[in-house]
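Every protein chain except one is present and positioned as in the full complex.
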Amino acid sequence: TPTIFSATFLAISTALLVFMVAVIAGLVLYPSLPQLIASLTSAEILFAIQLSLITSAISTALCIIIAVPVAYAMTRFSFPGKSLANVVVNLPLSLPPLVAGVALLIFFGPSLVGTVLRASGIDIVYTVTAIVVAQFFVNVPYMIRITRSAFETINPRYEHVARTLGCSDWGAFRQVTLPLATQGLVAGLVITWSKSIGEFGAVLLLAGATTMKTETLPIAVYLNISTGELNEAIAASVILIGIALVSL
Amino acid sequence: TPTIFSATFLAISTALLVFMVAVIAGLVLYPSLPQLIASLTSAEILFAIQLSLITSAISTALCIIIAVPVAYAMTRFSFPGKSLANVVVNLPLSLPPLVAGVALLIFFGPSLVGTVLRASGIDIVYTVTAIVVAQFFVNVPYMIRITRSAFETINPRYEHVARTLGCSDWGAFRQVTLPLATQGLVAGLVITWSKSIGEFGAVLLLAGATTMKTETLPIAVYLNISTGELNEAIAASVILIGIALVSL
Amino acid sequence: MLQITELSKTLGSFALKGVSLSIADGEYFIILGPTGAGKTILLETIAGIHAPDAGSITMDGHEISRMEPKERGVGMVYQDYMLFPHLTVEENIGFGLKQRSIDPAAIRKQVGEAAEMLGIGHLLERYPGTLSGGEQQRAAIARALVIKPRILLLDEPLSALDVTTRERLRRELVLIHRRTKITIIHITHHFEDLFALAERAAVMQNGTVVQVGTPEEIFKRPHTEFIANFTGMENLIRGISTVHDTEASIDLGRITVTALTDIEGEVVVGIRPEEVIISAGPIASGARNSYRGVITDIRPNGMFSWVTIDIGEPLTGVLTPQSLATMNLAVGENVYATFKASAVHVFAA
Partner (left out) sequence: MLQITELSKTLGSFALKGVSLSIADGEYFIILGPTGAGKTILLETIAGIHAPDAGSITMDGHEISRMEPKERGVGMVYQDYMLFPHLTVEENIGFGLKQRSIDPAAIRKQVGEAAEMLGIGHLLERYPGTLSGGEQQRAAIARALVIKPRILLLDEPLSALDVTTRERLRRELVLIHRRTKITIIHITHHFEDLFALAERAAVMQNGTVVQVGTPEEIFKRPHTEFIANFTGMENLIRGISTVHDTEASIDLGRITVTALTDIEGEVVVGIRPEEVIISAGPIASGARNSYRGVITDIRPNGMFSWVTIDIGEPLTGVLTPQSLATMNLAVGENVYATFKASAVHVFAA
């Protein structure tokens, strides 16, 4: 038996949902199907798909390799400066990726580090490597957070028992903690991968938007909107929507 | 007593933290202090600050007004299509904001709705209103999620007791649930506000990047990087870093 | 009188299935049952939190099952207190009166009286989070009583409290009931509450009422093996029952016992340890069952000792350390175990 109260709240919910569905469905349905298929199979979009898959796979792998030890250390070890470390790994979570991009651009560009790197023949700015670096920098804090909460839900007593049964600390981590965290790690992997593929601001600034060179899917959306190629932009968007749906 | 295991994990953590601090601190310290102050007080940056504060305040308010009833309905009521509604409000969380921007651009631009709106004199694309709409669309799912978890931690028995004591359902919500959710709502407000100020992709596409017109802080970063005005871009970035620190 | 007729309600994995009960005005009625029996749903459906799927609830003949909770005149107290944490104890107790737009001075007075009755008059300025469990539960009871409900619904009100506080609050519930003459429906899974509090009680299992009666009836004549087990029956043994006239011989394999039952065939018998009389020699009494056996185990357990006697079947009795010492009993000694035919509880297996 609905009251005025529940009816009002449900009506607002319905209105919002209809608006959201209309906006997203409107995008997908805007081009005709043949147009959409033609755009999806154009050389530019195929290049963007390939580049996005490769860079996001590499940056996601890097995120996991770094996030697991960092998250474990922050969950189980006590060390001086732990609360400061906490702030540092959480700060990028509320930092706009665009700002991370500017910071990386300065760091690998005109800064001392960038100058030294270039002198040794390593130039990152406006390259494909820059895409991976930008995706890694923006997403590693998310991966750390998810991995950490996976470790935090594992009772340390499992490790205690494993150690009395003959494990070293590394053995207990590898044989007990890591298998128990698998589900959380997989969830983190999917989210990080999906965020890497969708990363725009940081990639735009550090890797630039060069057609058929640093053109990931979001960069393809941006470039095609800029040049008025609405169908190509929509095609790239539809793929990104599909990835978002899969990673839900 | 550190073992090889804990020493390795701590070393990786330290390396990551040093890298992150170096990148962000490098940005802040790149310009000289007088240069930074001059850029911070330039007419363009002051305009961007003002526009960001106004648009983010309006979009955050809208987010709360909508998110509270939706989150409450999704927490307490059972209705047909609830699991579908769940997918719809969660989808934008993993959707790149840039894609949301394209979808909004189509919706308020060449689509049927946009055409009807323009015929009635309402043109949203490339206006200041577009900034608010883009921020709202991208952030309302976050606000719903945070508000929802605030409501979910409140035992419904509080409402049951309030209702036996003489409250209507609306009275129990207003006098018991809402006050108990305050902390969660404030946290959501801060996060949503900070994300609104930092929103780039969706704003870029729906509101465009017009100097001194739709120039929010992230758009200012983008415009000044494009024109090579590194100091102004850094000034806008420093403000965004400050906001991120405050909202931690 | 509260009359519940064929009430059914499914909510998630919990369900009520055709529950009927009538509870008289002023009665202290306990509903006993294990977790998941549907006790809380029943209480919340009486309160009006849930609308029943089927069946009716009437109060003095008027149907109330579609009324809003606030119109039903019920007070609700949960195990976990549910005091509003953002309000002081005074504001919590006065919450219901404030909804009735009563003048603040009158609210103050009534809140003070209710708080005094529950011995928490000195805590009115405090916030619930700063109180002990017992104090919080007192405040929750005061909050429910101050609106003068016709029925007070208590959902495991003592379960979250430590033993001493529970014991004390249990006694106070008796006093409150005597003083206010309010109808109380009290849910519990502790059968101790039954003896200390209930005038009548119902036992619930899997969403249905399986027995209604006085606490003595339920404890002494449990209708099912489940109730017997639940109320602490030990010595459950399988056997075959043969009925002659008013009594039955039950063959347990090694021994045969006499019981008062008309159940034939495969049965389970239960004998409460405290109904087994243990004596050094045979005793002259009206008890129909008396067996010689060897003590196989004596387990002290603080307040009393369990004594297991092998009379063909192992039979457990209970003695105070005092009696044990007086009778000078030890493992390996021969004793007699005696119990009345009426002490043999028989259930169809």
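Order of writing sets the labels: A, B and C. Residues in every chain begin at 1.
The working rule: contacts are C-beta pairs under 8 Å (C-beta built on N, C-alpha and C of every residue); 3 or more make two chains touch, one makes a residue touch a chain.
Nothing here was measured: the structure is a model prediction, and the numbers come from that model.
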Neighbouring displayed chains - absent chain, whole complex: A, C
Chain not shown: contacting residue from C:Ala196, C:Ile255 or C:Met327: C:Ala196
Per the touch definition above, residue among C:Phe14, C:Phe304 or C:Tyr336 touching the missing chain: C:Phe304
Among A:Asn155, A:Thr210 or A:Thr227, the residue in touch with the chain that has been omitted: A:Asn155
Option from A:Ala130, A:Val176 or A:Leu240 whose C-beta touches the chain left out: A:Val176
Chain A, residues in touch with the chain not shown (by the definition above): 155, 157-158, 160-168, 171, 175-176, 179-180
Interface with the undisplayed chain - residues on chain C: 191-192, 195-196, 219, 231-232, 273-275, 277, 299-304, 318-323
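One rule holds in what follows: only the chains that are shown with their structure count from here on.
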Separation of chain A from chain B, taking each centre as the mean of its C-alpha atoms, in whole Å: 17
Mean-CA-position distance for chain C and chain B (Å): 54
Shared interface positions of chain C, touching two or more other chains: none
In chain B, residues with contacts to at least two other chains: 168
